[in-house]
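As you look at this complex, bear in mind that one protein chain is not there, while each of the others sits in place.
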Amino acid sequence: MAKTTIPEEEFTYPGSTGCPGCGANLVMRYLLKALGERTIVSIPACCWAVMPGYWPSNCLKVPILYTAFEATGAAISGLRAALDIKGIKDVNIVGFAGDGGTVDIGLQAMSGAAERRTEAIYVMYDNEAYMNTGIQRSGSTPWGAWTTTTPVGTTHDFKHEAKKDIMAIMQAHRIPYAATVSIAHPEDFIKKIQKAKGIRGFKFIHAMSPCPPGWRLNPMLSVEAARLAVETHMFPLYEIEHGRVRITRKGKGLPVSEYLKLQGRFSHLSESEISEIQSAVDASWRYLEEEEKYAAQAGINE
Amino acid sequence: MTKSYEEIPLTPIADMPSTMNITGLWRVIRPVVDKKKCKKCTICWKFCPDAAIVLVEGVPEIDFRFCKGCGICSHECPSKCIVMVKEGSD
Amino acid sequence: MTGNYASAYGAKLSRAEVIAAYPITPQTSIVEKLAEFVSTGELNAKFVPVESEHSAMAACIAAETAGARTYTATSSHGLTLMHEVLMWASGARLPIVMTNVSRAMAPPWSVWVDHMDSIAQRDTGWLQFFCQSNQEVLDTIIMAYKICESKGVMLPAMIIEDAFILSHTSEPVDIPDQEMVDSFLPAYAPEFKIEVGKPMGFGSLVKPDQYMEFRYKAMLGMKAAHDRILRVEQEFKQVFGREHGGLLELYRCENAEVVLLTAGSVAATAKDVVDSMRSKGVPVGLARVRAFRPFPHDEIRALGSRVAGLGVLDRSYTFGAAGAMFSEVKASLYNCPKRPVTKNYIAGLGGRDITPKTIERVFEDIQLVTKRGEESEVEWVDVAGLPRWWR
Partner (left out) sequence: MIEVRFHGRGGQGVVVASEILAEAAFRMGFEVSAFPFFGVERRGAPVTAYARIDDKPIRMKSSIYEPDYVVVLDNSLLRGVDVLEGLKPQGRALINYPDGRKLEGLDQRFRYFVLDATSIAAAHGIGSQTAPIVNTAMMGGFVKMCDIISLDAMLESIRQNAPVKEEENVSAAKEAYERTKEVQP
C-alpha cells in the first residue's frame, strides 16, 4: 500500500467551480488538510467566493463565512471575539483572501487584525491580479506583467510598478509567524500551516497561486509554474518566526526566463526587460539571505 | 428550479456538498491512466486541484464526474503513465 | 445621564457580548463607557478595538453570525462608511443593534445634528428608531434586541440619537434593574449560527432564479417588525411601566386641525409649543415618527384622514426631491379618501437650533396654507437670503 506524503483526509469536495488547473483550489485543499475539521474560513469577494458554487453548494467540509471585499481582517476578529465570549476553544479561524483583497482593498482591515493580535491564520492566495473580475492589475501584480488594465499597446505597455512586498509589510507588524508557501511543495506547505496553528497570535501565510487563464498558462503547467517560481527565486520559500527569517528551500537559482516563458502574460518582454527582472530577483534573494544570516547571528528570539 | 420563499432559509446558507456540480462536463481533454506503469507514488492524487482522484491501493482512479481535465496529473506523473486524450475520442 | 451613556447602559443591560467600535465625534463617549464596563468586568463582553467603522460593522456581522449578541455605535461619516456592510447585516438577517448619533455630513464640515446620515441609510434593511429623550434611547436599545431577535423579524436596528442635543445633554434616566431586563430579554439563541462541525457557507452566491425569494423574505421580516414593535413595547410597559409611543407617537392630536409631524429631539421641543398654543385655544397637535423603518404608513393614513393640515418637518433633505419623511408621508396619504393639506419644512441642518419660536411659526404657516388650501411643497426654514417665509 502506497503511503501518501500529505494527510489523506480531504476537507474539500470535488465540484468546486474553479477553473481547470486552478492553484487556489490546491491552496485551500492543502490548508484544510493541515488544519482539519475544527476550522472556520472567512472569505471575502474573490475567486474563492464563487468557487464553492451557487447556493446551496459548498465545496468545503468546514463552515464558510463570506464577507465584504475589504473586511476579512475585521470578520476574523469578530469571529474570534464571539468564540471567546462563548468559551468555544480549539477552533482555527482562517481569513482566506486573494491578493487584491489583501494588499489593496483589504490591507487596512488585515493590518488592524494583525495589530490587534487576533488569534487567526490569514492566508493570502496570490494569483497576482484581480482574477475574479477578469485579470486586472493589483498591487500584487509583478513588474512586467500584462493584465487587462496594463494592456500592451503602443503608448503604454505592461505593469511598470513593482509587486508590493506583503511579507515585509507583515514582518513590520511584528507578528509571531509569517511564511510563504507554494502549491508545488505541499509537504512544506502543510508543515508551515501546522506550525502556524501551534503559535498564538496573528499568523500570515503568503501562498503562490498560479492562475491559468490570468497568467496565460497551460492549466497542465500550474504546479510546474509554481515550482519554477521557487527554483528561480521569483517566489522564495521562507518563514519569519518571531522576527527570525529562515529560508526553507534554497531553490536552484534557475534563470527567471525559465519561469516567465511559460506564461503568456510575460510574452511581450524583451531580453533587456527580462534581465531587469533577473537583477531585481537576484537582489531580493541576496537581501533575504542576508536577513537569514543576520537573524542567525543575532540569535533573534532563539 | 426556483424554490418557494417558504422553502429556503432566511439567508443563503449553503449546506449541500459541491458534488451537486457535475464539473466533469467542463472537460475537453481527459486523463487516461496506464495502471500497469503506475508506481503508486501518489503524486497525481496530491496535485489534483479538484480532489477528483481517488487512490485505490495507491493507484489513481479518476472521478470523471468532477475531473475538469486540467492535465496537472499527467504533467506531474514521474512515470509518465497518465496521458491526456481529447474528450469524446477513444 | 447623557444620551451617550444611556446608549452604553442600554447595551450593557442587554448584555451585548461582542462590541466592536471606532471613535467618532459625538459618539465616542458611548464606546469609552463600554470599554470601561468591559475593563472593570461590569460587562462580560469582548471589546474589539477595530480600525474603522466599516470593520466595526464587519466584525459585528461575523460575531453575530457565530451567535453572539453584538452592539456598536457610530455617527455620520462612520455610518456612511458602513453603508456596504449595513446592507450585509440585513441581508444576512442578523439582529445587530447599533446607536447612530445623528450628525450632519461634510462638506461643510460639521459635528452637529441633522438626520442626513441616518436618512441616507433608509434602504439598507435596518429598523430605524428616532429618539426624543435619553430614557427613550436606553429603553429602545433593550426593546430593539427583543424585536429584532424574534424569529419573524431577524433584522438589525439603528437607534438614532441627535448629536449633542441628546448625546451630550444630561437628563434624569431610570436605569432598569438588570434582573428585570434579563427576564424581559432572554439570551440570543438564533436558529442558525456558524459553528464547527456544521459545514455551511453563510452568505453564498445566489443565481437570478432564486435571489428575489431571499429578498422577499427580508421584506416579510420588516413587515413583521411593525406588529412586533407594538407588542414588545406593551410587554416593556408591563415590566418597566414606560412606553414611548409605538411607531408613531401622537401628542394632543385629538381634535387637532393641524398637526406637525417630525422625528427626533425636535419633537420634544415641539410638544412644549403645542401645549402653549393649545393653552391659547389653538387646536394643534404633534405626531412623532419614532420608527422610520418600518414606516408607519397605516398610522399616518389614520391621522391624515382626520386632520385638515399636516406639516412635515425634516431635519434632512433628499436632493432632487424633498424631505424623505415628507415624501413618505405623502405616499401614505395618497389613497386616503380624505387628505389633509401638506407642506414640508426643512430645518435644523448642521446643528442649527430649532427654537420654539421657529416651531410656532411653522404651526402658524401650516394653519395658513390649510385655510387657503394651498398644496405647497418645500420650505427651507430660516435660510439667510430667502424671503421671509412666515406670516
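In this document, chain identifiers A, B and C correspond to the written order of the chains, with residue numbering beginning at 1 in each.
We adopt the following convention: a residue touches a chain if its C-beta (ideal position, glycine included) is under 8 Å from a C-beta of that chain, and two chains touch if they have at least 3 such contacts.
Not measured: the values here are computed from a predicted model.
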*Among the chains present, which touch the one that was left out?*
A, B
*Could you tell which one of A:112, A:212, A:236 or A:251 touches the chain left off the display?*
A:212
*With the full complex in mind, choose from A:17, A:209 or A:263 the residue touching the hidden chain.*
A:17
*Touch list for subunit B against the chain that is not drawn*: 22-23, 25-29, 68-69, 87-88
*For subunit A, enumerate the residues touching the unshown chain of the complex.*
17-20, 22, 50, 132, 212-213, 219
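Just so we're on the same page, only the chains that are shown with their structure count from here on.
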*Sort out for me whether A-B or A-C is joined by the greater number of C-beta contact pairs.*
A-C
*Measure off the straight-line distance from the CA centroid of subunit B to the CA centroid of subunit C, and report it in whole Å.*
53
*Find the geometric centre of each of subunit A and subunit C from their Cα atoms only, then give the gap between the two centres in Å, rounded to an integer.*
43
*Where the CA atoms of subunit A average out and where those of subunit B average out, how many Å apart are those spots?*
24
*Scan subunit C for residues touching two or more other chains and write them down.*
198-206, 210
*By residue number and range, which residues of subunit B touch two or more other chains?*
12-15
*Which positions of subunit A touch subunit C when the two form their complex?*
37-40, 42, 49-50, 52-58, 60-68, 70-71, 73-79, 81-86, 88, 91, 108-109, 111-112, 115-116
*asked:* Applying the document's contact rule, which stretches of subunit B touch subunit C when the two form their complex?
replied: 1-5, 8-15
*asked:* Can you tell me which positions in subunit A touch subunit B when the two form their complex?
replied: 1-6, 8, 10, 12-23, 25-26, 29, 52-53, 55-59, 64, 183, 186, 212, 218-224
